[in-house]
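Every protein chain of the complex appears in place save one, which is left out.
Take a look at subunit A:
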Amino acid sequence: MRKGRAAAILAGLAVAVAACGNAPTTTEPTASASAPATGGGDKTLQGVKLEVAAKWTGAEQKNFEQVLKAFADKTGAEVTYASTGEDTGAYLGPRIQGNNPPDVAILPQPGLVQQYAEQKALKPLSADVTKEIDANYTPYWKELGSVDGQVYGVLIKAAHKSLVWYRSSAFEEAGVQPATTWDELVKSAQTLADSGTAPFSLCGASGWTLTDLFENVYLSTAGPENYDKLSKHEIPWTDPSVKTALEKIAQIAGKKEFVAGGSSGALQTDFPTCVNDVYSTKKAAMVIEADFVAVEAVQSGAKLGEEAKYFPFPKAGDTAPVVLGGDVAVAMKDSPGAMALVQFLASKEGGEIWAKLPGYLSPNKNVSPDNYPDELTKQLGQTIVSAGDAVRYDMSDLAPSAFGGTDGKGEWKVLQDFLRNPTDVKGTQDALEAEAKKAWK
């Protein structure tokens, strides 16, 4: 939930940033997008009415509506947008029960694709759409939108979760450089601690930030194959690969001087507060979270690219981790209009129109990072493209939400307990496995 809200603010701020920086580019994409659309569109869907539901509001909604407008201009369809609010399930559930679903819905978690597909609320995507997906996405993403081999959804918007944000003045003061490996990170952390600044601000009260940290370390140390297996609970959490990852995390969570406020302080720090601790109260030097930290950093008074900088999550093993979160488009009515819209959103064309607007990252491999409006997003896009097949989706969002998405339960709770007592790797593994067994049964 908080992720969503943060993303919404991110988009809003990104608009502001872009508007200050290079105002022309924000208006240009619409013009250039609609130009070929009006010229080349054959208006096959003239008179068709479509409804699309997504959680976005504010600036994010406006941007998405621009993409929808490009689609409408191209096909002649009339598209209306409905906002589901933060709780997509609560909005869609009754509409599905009442046999009145929107034509297309954008789901914030792949887990919901599974859930709705089992309820037979989703329509399999047509051959044309599947072809579009094959052309633009790696097989991993296709599988992510599929249930039992049938393609139902496509990831159309991504959040980059493999970043370490830092305060450049703290790094300069201590004379350390952004780390590229885990050992370097630990060494820099020691130097920072020696200089009198706590190296890490952990957002322990927000369980999802701990799962993100674990996922990055695990993807890096255990590799994508194991990551996939663990995501589906095909290997148990008692696996040695989990032990390795937890031990790596203990290297930073286990030292009192490494964590701002110690572990008890960190456990009371929720997500935006831990960013403030880095950029506003300057208690710590680094915070490990996704691209949407930018919003909070700006609100804490730091300037992006100057005081607030980031580096890719360092390699803790053989893989440079890129973990994404994101939103999946699904068709809830089997109509040509709904299929055409999903196809458009999955296409290079649709992706590039969106990419020119602020606050958007595309998982589409054919959307060139050059389309992004600012340097920061361009670099993020580049890391996604260059990671290629090794990119993975946020594991906790793939899990049943009782395990990976509930306050005080499942993985969130166990990792918080681990932060409280980082020496107990074995007990943490056992607890994770016990919770996983309950959730996956």
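Please note the rule applied: a residue touches a chain if its C-beta (ideal position, glycine included) is under 8 Å from a C-beta of that chain, and two chains touch if they have at least 3 such contacts; residues count from 1.
By definition in this document, contacts and distances are computed from a predicted model.
The chain not displayed here is annotated in its UniProt record as "Carbohydrate ABC transporter membrane protein 1 (CUT1 family)", chosen from "Carbohydrate ABC transporter membrane protein 1 (CUT1 family)", "2-amino-3-ketobutyrate coenzyme A ligase", "Phosphoribosylformylglycinamidine synthase subunit PurS" or "Nitrite reductase small subunit NirD". The chain omitted from view is touched by exactly one of A:193, A:275 or A:395, namely A:193. Residue A:268 is the one among A:46, A:97, A:150 or A:268 that touches the chain not shown. In the complete complex, the residue from A:80, A:181 or A:406 that touches the missing chain is A:406. Listed residues A:148, A:172, A:225 or A:306: the one in touch with the omitted chain is A:172.
Although one chain is not shown, part of subunit A still touches it, namely residues 172-176, 191, 193-197, 204-207, 257, 261, 264-265, 267-268, 270, 401-402, 405-409, 412-413, 416.
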